[in-house]
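Here the complex is missing a single protein chain, while all its other protein chains stay put.
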Amino acid sequence: MQHWLRTVGIAAVGAAIAASLSWISTPVSGQGSTYKAPRAIGTPNPDLNGIWQALNTANYDLQTHIARPAMALRPGPYGPVPAAPVLALGAVGAAPGGLGVVDGDEIPYKPEALAKKKKNQEEWLTSDPEIKCYLPGLPRATYMPFPFQILQSSRAIFFAYEYAGATRNIYLKDPGPPPVDSWMGQSVGRWEGDTLVIETRGFNDQTWFDRSGNHHSEQLQVVERFTRTAPDHMQYEATITDPQVFTRPWKISMPLYRRIERNAQLMEFKCVEFVEELMYGMYRKNPLPR
Amino acid sequence: MRRTRFVLAMGTALVLSFGASMRAHHAFGGEFDANRPVLLKGAITKVEWVNPHAWIHMAVKEVTIAGQKQTPKPGETWAVEGGTPNTLLRRGINRDTVKIGTEIVVDGYQTRDHTLTRANGRNITFLDGRKLFMGSSGTGAPRDGADATEPPK
Partner (left out) sequence: MRGKLTIGVFAAFVASVLLGTADLSGQASGGRAPVKATGGPRTPDGHPDFQGVYDLATLTPLERPEALGTSLTMTTEQARKLEQQVASRRDVLNRPSDANRGAPPIGGDGSPGAAGNVGGYNNFWIDNGDAYFSIEGQKRTSIIVDPPNGRMPELLASARARNAARLIQTTSDASEDEHDPGLEKGAGAYDDSERRPLGERCLIGFGSTSGPPALPVLYNNLHQIVQTKDTIVIMNEMVHDARVIRMNAQHLPPTVRKWMGDSVGRWEGDTLVVDTTNFTDKTRFRGSSDQLHIVERFSRLDDKTLLYRFTVEDPSTWARPWTGEYTWPKTDQLLYEYACHEANYALEYILRGARQRDRERSTGRPGNR
């Protein structure tokens, strides 16, 4: 009996050591975080107020990607080179590398939808809605290279994005099916313990998930999970479901970082005025050379 | 009906203020051509529930432009500009309210760019004349005599 207990005891200690080692080797994630965020005043929920920003290259490509000369390429004698319209940007127009944010690094397209993605990539410069500063949709709004602000009161949750001045009011009571489609969808939020869960539907089919042509239909539904993991870190996960485009739901995840400058705030980036020359310059009375 | 001068004056001011508040809104006169009135009859093929203006697309069976009845090309569609959908959404209208294939009559004016088969939805009705979204006609007080129910000027 004693011998058996000792064996069990050794095994238990061994298991505990193994578990702690695997914890060290696992990339930091929200799961298993023991951080307990301060409560938002007057609520039992963690305080998500603040200015947050993703720090990765997901907006270039959700999947693992190496650096390349430009997002718009053409064949060169020894491999792709920047397409003529972006050539003058030089290294400024180059795209950095990054590890993917997709679970399993695979986006489960249906065959025809994958073909559309490739077509999107070929026509990136004229097709990516980001080029025209259109509203970014979800989850792209989260990882645009711009900060966003979460306002959380005892009665409301609101997201203000610097990019394109996009906004999202998060309904805390489901108002019913969205009457029409929209760029940012209709969001309903709830708490699961210390995780804010936001379900969004009612998207149009116009937004992309990144600059690499990843796309969706009007059947898109996105479930996001926001969990504070440290004073200035938040874990973000988004599960994407779209039965018209994908064979199954798939998930992205990434940390969000608090902008901790003393005077951190959103700057203005309406960006509509920046694309007027692109979109309407040909209709000037005296058009500039294009 | 006897009205005080006060009330009449406010009423006039009211009509004028409609025009003034629309001034900063959108240059209808710059977009559409007053010399190209159109009458369109056909079936709705698509509604773009977009801002700043909804667009209702129709496959036309009858097209009259500037007094001339035209033969529509096969599959010819026109798009007519409406207002903001948001007002309608708050009245309970949604993307399913108006079915594809609904027959409508539109009178309005073509875009100044005549290469476009587009017009302002000055007055969008069902075939029997009822307003499409159960509303009123004519911001800017049209007085063309076409609508017999309009009070005389």
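Each chain carries a letter (A and B) given by its place in the written order, and its residues are counted from 1.
One rule holds in what follows: a contact is a pair of C-beta atoms (placed from the backbone, for glycine too) under 8 Å apart; a residue touches a chain by one contact, two chains touch by 3 or more.
Small disclaimer: the values here were computed from a predicted structure and weren't measured.
Listed residues A:Q152, A:S212 or A:T227: the one in touch with the omitted chain is A:Q152.
By the touch criterion stated above, the residues of chain B touching the omitted chain are 3-7, 9-14, 16-39, 48, 50-53, 55, 64-67, 81-90, 105, 107-109, 111-116, 118, 120-125, 127-144, 146-151. Residues touching the missing chain, restricted to chain A, are 41-43, 49, 132-135, 149, 151-156, 158, 160, 165-167, 169, 175, 179-180, 182-184, 206, 265-268, 270, 272-273, 276, 279-280, 283-286 (touch as defined at the top).
One rule holds in what follows: only the chains that are shown with their structure count from here on.
Centre-to-centre, using mean CA coordinates, chain A is 41 Å away from chain B.
Per the touch definition, chain B reaches chain A in the complex via residues 49, 85, 89, 93-95.
Residues 179-181 of chain A are the ones that touch chain B when the two sit in their complex.
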